[in-house]
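Complex shown without one protein chain; remaining protein chains in place.
The chains carry the letters A and B, assigned in the order they are written, with residues numbered from 1 in each.
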Amino acid sequence: MDRIPILRMGECLLVTIQVDMHDQLALALQDDLTSAITKQRTRAVLIDISALVMVDSFIGRMLANISAMSKILDAETVVVGMQPAVAITLVELGLQLPGVRTALNVDQGMKLLRRALRAT
Amino acid sequence: MQLEPRKPAVVRDQVLPLKSDADVVQARQAVRRAAEELKFNLVEQTKIVTAASELARNTLLHGRGGTMKVEFVADLSRRGLRLTFEDRGPGIADISRALQDGFSTADGLGLGLPGARRLMSEFDIQSKLGEGTRVTVVRWKP
Partner (left out) sequence: MNTPTTIPQMIENHRDSLLADWLQEQATIGSQRLLISDAELRQQCLDFLRLLQEATASGGMKDMNSPQWDRVKELLESVATSRAQQGFSPTEVATFVFSLKKPLFGRLRQDIRDVENLGREIWAGTEMIDRLGLYTAEVYQKARDETISRQQAEMLELSTPVVNLWEGILALPLIGTLDSSRTQVVMETLLQKIVDTGSTVAIIDITGVPTVDTLVAQHLLKTVTAARLMGADCIISGIRPQIAQTIVHLGVELGDVATKASLADAFQLALKRAGLEIRRPAASALAGED
């Protein structure tokens, strides 16, 4: 089964989701990412979803889960680049992802992560 | 006695299987192409595809697989996209409860049905215990 690559960039794990994910792929990413956080001892995860044209409740839940799990593993996650149409649809769907940190783009996401890490 | 408007005419239709995760992805992409062809704007397209994704997953998980029908429909002066999800699964015991936010049986968020309903213009669900479920949704384009 194909998997979504997880890159390491300095202190940070970087994931760019570019494919229309099926559910198993989303679950695999959740597993891979949590084990990468522990194995690589990183405290920062950046997930770029700017190429995603749709986030349904399943993918939304995966993002929320990754955020919550990484928090328990003492890492910060930020989700960047959600498209306006996707955001509007998620809100209409009833998903507000309260525990998920977000930023407009990779740059701002990195800034947010650095600030969060300095604070803890 | 007043004349009723014509029933929406089906301009074109296509039936896709929903037997696996990969089928759900295929279904989403077929719906996206159809919505693009009907010139729905980006936000509308996203809403339709997201609703389709939720309903397709429901058909797969709760209905043990089934089909999705994509139809271009037209009435008076509107055109629209109609999606019908059909399965021969166990059926839904309490439909009104299934339409409430947060009600879920398959370890989900319970947003599938109520969420899809909010994203579309029309929503209809028929279900019989032991026989299956059919969900029909329409999004009209003025």
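Heads up, the rule we're going with is that contacts are C-beta pairs under 8 Å (C-beta built on N, C-alpha and C of every residue); 3 or more make two chains touch, one makes a residue touch a chain.
Every value quoted in this text rests on a predicted model; they were computed, and no experiment measured them.
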Touch with the omitted chain, as defined above, among A:Met9, A:Ala68 or A:Val91: A:Val91
Missing-chain contacts mapped onto chain A: 80, 82-85, 87-88, 90-92, 96-97, 100, 102-105, 108-109
Missing-chain contacts mapped onto chain B: 1-7, 9, 43, 76-77, 142
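In this section, only the chains that are shown with their structure count from here on.
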Residue ranges of chain B touching chain A (in the complex, touch as defined): 21-22, 24-25, 28-29, 32, 42-43, 45-47, 49-50, 53-54, 57, 101, 108-109, 111-112, 114-115, 118-119
Chain B partner contacts - residues on chain A that touch it in the complex: 20-24, 53-58, 60-61, 83-86, 88-90, 92-95
